[in-house]
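Removed: one protein chain of the complex. Kept in place: all other protein chains.
As written, the chains take the letters A and B, and residue 1 is the first residue of each chain.
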Amino acid sequence: MHILTMNDLTNDDMFDLLHTAEGYRLQQQQQLIKPYYTANLFFENSTRTKSSFEMAERKFGMNIISFDAQTASIQKGETLYDTVKTLEAIGVDVVVIRHGEDRYFDQLDGHVKLSIINGGDGMGHHPSQCLLDLLTIYQEYQSFNGLTVTVVGDIQHSRVARSNAMALKRLGATVQFAGPKEWMDQDLQQIGHHIDFDKAVETSDVLMMLRVQHERHASGMTFSKQEYHHLYGLTSEREKKMKAHSIIMHPAPVNRGVEIADELVECERSRIFKQMENGVYVRMAMLQFVLQKREAKKHEFVN
Amino acid sequence: MHILTMNDLTNDDMFDLLHTAEGYRLQQQQQLIKPYYTANLFFENSTRTKSSFEMAERKFGMNIISFDAQTASIQKGETLYDTVKTLEAIGVDVVVIRHGEDRYFDQLDGHVKLSIINGGDGMGHHPSQCLLDLLTIYQEYQSFNGLTVTVVGDIQHSRVARSNAMALKRLGATVQFAGPKEWMDQDLQQIGHHIDFDKAVETSDVLMMLRVQHERHASGMTFSKQEYHHLYGLTSEREKKMKAHSIIMHPAPVNRGVEIADELVECERSRIFKQMENGVYVRMAMLQFVLQKREAKKHEFVN
Partner (left out) sequence: MHILTMNDLTNDDMFDLLHTAEGYRLQQQQQLIKPYYTANLFFENSTRTKSSFEMAERKFGMNIISFDAQTASIQKGETLYDTVKTLEAIGVDVVVIRHGEDRYFDQLDGHVKLSIINGGDGMGHHPSQCLLDLLTIYQEYQSFNGLTVTVVGDIQHSRVARSNAMALKRLGATVQFAGPKEWMDQDLQQIGHHIDFDKAVETSDVLMMLRVQHERHASGMTFSKQEYHHLYGLTSEREKKMKAHSIIMHPAPVNRGVEIADELVECERSRIFKQMENGVYVRMAMLQFVLQKREAKKHEFVN
């Protein structure tokens, strides 16, 4: 059992995961009934996702086998497949992988016995970020039905945008997009409309700001930071026009003063650090989800 | 007590280690009676050896003090000796070291109180790989007497070839070599003969394929990958001519399609992933071996 994309999960699975995560938020540390071994294979830079998975693993008392892409045999030409098979051979139960290649997991799925959790593939999918975003929205509104969520910014480079938009629509939310039209993703047109950013600010229950991924814009930015902030950034003026109780989200790292004004990052409407906190509980739930499938009975995983 | 080369071990020691390792394969996690501290100092890239030692340490519940050669004070000019003495001073009980310099351990042996396990020195020795290879053969044949083992390929650059050939001969096996004659090691001529590869394929109980170490061939390869595979690689045609029950081994990482055909890596005769699994148990046995020498009584190490 893997979690590679949100398509691996039914709506019931998603709600199960959210409720399990919420349970972990309210509870003490869990104790596993036997040792499990994990490895976190991050081939792209990360603070949040990597630390958060590691925290989730440690809260369960799992044993983490360290892996550093820069000093692994990958550097001698070993393939990702052989690397993962090696970890399986030495006894690793679950690997979390972040990799720059879209759908890197297709070469693994069906050929390995350990469980894979996708920590982000290229511009493809990011299910753990999606689930933590869902949890943050669910904590706020206790439902997705009838909510208006606008995803703003660098959509074509964002695995977050793709995973979130599809999951939110499945769960009954109205999904919209805003930001530079040339950064829109054609495939997402069927999920929701592109609307004017200032209109989105006034009508959305959730504004989901995306990071401008300078490192993925091959040919350089077409906007200066100031221009982008002026046209598509959440300024203090715009924040004042938001609906009562509506919230601001961002997967982080934030380019402060670009996607969002510096002083809004920790404002009352912001759930940015709340998202990070939720990331730990959601990832605990994901680990539990894949590992329980390996055990005969549910209660065999945790006491 | 260290394990630096196979010469540190008597034949009885070797069998003790193999039996202890086999015991760990069949058992649950061990519990140490007091905390032990280890550090894994890898100055060369590694996935298998490093992860495997780490798994062995974690299965014992040892505390691992992380070490990254790229950010250590080695970068400020600190010597290996002072690095190891520092780890000793802060309370580390055992260090596993991989280093590019042949016999790096000569500067340490006799001057440190902690235990050293050699994880590979330059083109010198690789005792943990040797022991896991021995275990894999022993599981197959329950003896080394009368077995014919052929080591094939890049022998002069291989610390695996050297360690294995000498140990296997001591234990009663007939050791042969095959592959490019110019890659043969003069010192190993007294251990066994160089024979024609195709003849070796038909007569060996164990074919031990070595990785072509592109990174150690200073002046470039004299063969293309295709030529090497054609002349000295284990192709499907050759595999069909192997004796019944004979096995294929490789220390990995494998250059698929060079030393061995892609489709043979996981074939029925292949013990390549079995070798990796055995690596964990053998390294547990090695850790137990060196740490028990530090304690007054054998039963003080594990419950």
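We adopt the following convention: a residue touches a chain if its C-beta (ideal position, glycine included) is under 8 Å from a C-beta of that chain, and two chains touch if they have at least 3 such contacts.
Just so you know, these numbers come straight off a predicted model, no measurement behind them.
Chemist: One chain isn't shown here. Among A:N7, A:Q27 or A:T47, which residue touches it?
Modeler: Within the whole complex, the residue contacting the unshown chain is A:T47.
Chemist: From the list A:I3, A:L134, A:M276 or A:L291, which touches the chain that is not on show?
Modeler: For the chain that is not drawn, the touching residue is A:M276.
Chemist: For a quick check of understanding: of A:V112, A:A252 or A:C267, which residue touches the chain that isn't displayed?
Modeler: A:A252
Chemist: Write the list of chain A residues that the hidden chain touches.
Modeler: Against the missing chain, chain A presents residues 29, 42, 45-48, 51-52, 54-55, 58-59, 66, 68-70, 214-215, 252-256, 273-274, 276-277, 279-280.
Chemist: Footprint of the hidden chain on chain B, which residues?
Modeler: Residues 35, 37, 39, 63, 65-68, 70-79, 82-83, 85-92 of chain B touch the chain absent from view.
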